[in-house]
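With one protein chain withheld, the remaining protein chains of the complex are depicted in position.
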Amino acid sequence: MKVDLKHILLPFVGFVLGLFVLMLLVYFYNSMPIFHREGLDIYLKNVWKAPEEPSREHYGVLAAIWGSIYTSVIAILITLPLSLAYSVFVVDYAPKRIKTWLIILSDVMAGLPTIIYGIWGVFVLVPLLKKIVMQPLHDHLSFLPLFSYPPITGFSYLSAGILLGIMVTPFASAIIREAYQMIPFTYREAIYSLGATRLEATKILLGYVKPAIYSGIILAFGRAIGETAAVSLVIGNTFNLSLALFAPGYTISSLIANQFGNAFIYEYMTSALFAAGLVLFAIGLVVNLAGIYLLRRWEANVRL
Amino acid sequence: MSGYNVRKLKEKLFLFLIGALTVLMFFPLFHIIYSVFKNGIHVILNRGATFITGTLSDGGIGPAIIGTFILVFLASLIGLPVAFLVGIYAYEYPESTLGKATKSLLQIMLEFPTILVGVFVMQILVVPMGTYSALAGALALAIIMMPYVAVYTHEAMRQIPFAYREAAFSLGLTRVKAVFRVLVPMAKRGILTGVLIGIAKVAGETAPLLFTVGGSYQTYQIGITKPVGAIPLLIYTLIQSPAKEYHEMAWGASLILLLIFLGIFIPVRLSLREVKL
Partner (left out) sequence: MIELVLETKDLKVYYGKNMVIKDVNLKVPKNVVFALMGPSGCGKSTMLRTFNRLLELNSEARVEGEVRIFGRNIYAPDVDPIEVRREVGMVFQYPNPFPHLTIYDNVAIGLKLNRLVRSKEELDKRVKWALKKAALWDEVKDRLDDYPSNLSGGQRQRLVIARTLAMKPKILLMDEPTANIDPVGTKKIEELLFELKKEYTIILVTHSPAQAARVSDYVAFLYLGELIEVGPTKRVFENPEHELTEQYVTGALG
């Protein structure tokens, strides 16, 4: 039988798809024990008891889920203004040479090994934040719940959120910048010919690419929530369920990174961690799909 | 009149804000590079070549450097062929359900939480094998590398003008030959870029190695089924130790890692500008 291109390629495609499915199955399978034991409480409670007797083990990863979401939200609050400003600046105002370099630098930031962000975060960012931001705010405004936790080490939701924000901004920037760049020149001409100021024109043009902005932010969120190395170094790795910005906490990824090493000693801890991973898996999947779907739908409908 | 002045003021404020925020976005990058250089160069200068060749007990990160190279090499061995062929499939059969599913999957995996990949590989390789291994780490890195290479391959092939596709087929070539002997060579620049970017990315990954490679820094014993170290993982471990000396080493290792990363990434990224078929 003649060898067709498909025959050569299909096994590899099958392998890749199979690997992904296998990964999903592994997470489901290993979460089963804790589901049987705790039910949905594994996600709804904040508790982490690991005594010697298996029958008294009790886990709930709500603190980690909360931490992941809270820090990622802080991150995208930072990302939004920065990536918008960057996109507008690069496309509308930057001279040609600087433009190329700004794009390259953004890509460098996106690809930079996260552990380097981490080491800078631990030894530079956190002490700085503690001294300049957290301590003063706590000293003067601790009656506000946001600032109520005393910043002892500086490892906190805020530190993690800011570090994440710095790390994921280039991701959102790339998407928004590209979309903003693709707006047909005639559209820009039309807006200015109506007598709009630069501010007004920019607002209108950004409105034109709103779905791309949403997509960029969603994808940045997904990136932030999946980050492990840098976050686990600056978040403090403590079981907390708090809105206080200066309190230490956990994220799902840092929980896994922190606890998995000794989890095998206990009967149910590994399963609990797999269950936490399953949530992260689901969030990662949903977020990425949503972001891509939004972008593709906008490209198909609006772009020429 | 005064309405116009207000508009003008808003305009100036706006322009200032745009510029300031852009600077703010990149300020951390420069500060990071500056910090890594400032703190790392001490250690390297003080310890000289031992830093790069010695084991941990000698105050060096040699095994980690070798480990990183081994892991990246093995990961490429596993991941590159698969990724390349999957990328070709997505290009050749874009309309088929499998083709569309593949494209979506690749996009999803592009920024998938890497810790999940590491734990997965641990479960299917480390646990049955009973030991941490370079193989496990390489597999985890390969899984992370694949979407990059596949997507770049796909895009590079898509950039080939349709006229060349017609020309190749009009010569009566089979699909296999037309794709692999004529079209792929035309896209090789773009494909190579994807490969290098994938390599640069996985060389700097930490999370997937946490539970797969074990981290071996005292010896130079090398084996696929033996534990191995890596620079990012070593940095991660060193930061968390209380010893100040280890923190210094962490900065030194970070500098080495930064240089490796920039050394691959910047030339590749610069060459991308010239690729226009």
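For reference, chains read A and B in written order, and residue numbers begin at 1 within each chain.
We take it that a residue touches a chain if its C-beta (ideal position, glycine included) is under 8 Å from a C-beta of that chain, and two chains touch if they have at least 3 such contacts.
What you see is a predicted model, and the numbers here were worked out from it, not measured in a lab.
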Neighbouring displayed chains - absent chain, whole complex: B
Sole contact to the chain not displayed, among B:K100, B:R158 or B:R181: B:R181
Full-complex contact with the absent chain, from B:V23, B:M129 or B:A167: B:A167
Where the missing chain touches subunit B, by residue: 95, 161, 163-174, 177, 181-182, 185-186, 277
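As a convention for this text, only the chains that are shown with their structure count from here on.
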Averaged-CA centre spacing for the pair subunit B and subunit A, given as whole angstrom: 18
Complex contact set, residues of subunit A against subunit B: 3-6, 8-10, 12-13, 15-17, 19-20, 22-23, 26-27, 30, 81-86, 88-90, 93, 100, 102, 104-105, 107-109, 111-120, 122-124, 166, 169, 171, 173, 197-199, 202, 219, 222-223, 225-229, 233, 253, 256-257, 260-261, 273-274, 277, 280-281, 284-285, 288-289, 292
Residues on subunit B engaged by subunit A in the complex (per definition of touch): 7, 10-11, 14-15, 17-22, 24-26, 28-29, 31-32, 35-36, 39, 81-82, 85-86, 88-89, 92-93, 98, 101-102, 104-105, 107-117, 119-120, 123-124, 143, 146, 174-176, 179, 197, 200-201, 203-207, 210-211, 232, 235-236, 239-240, 247, 250-251, 254, 257-258, 261-262, 265-266, 269-270, 273
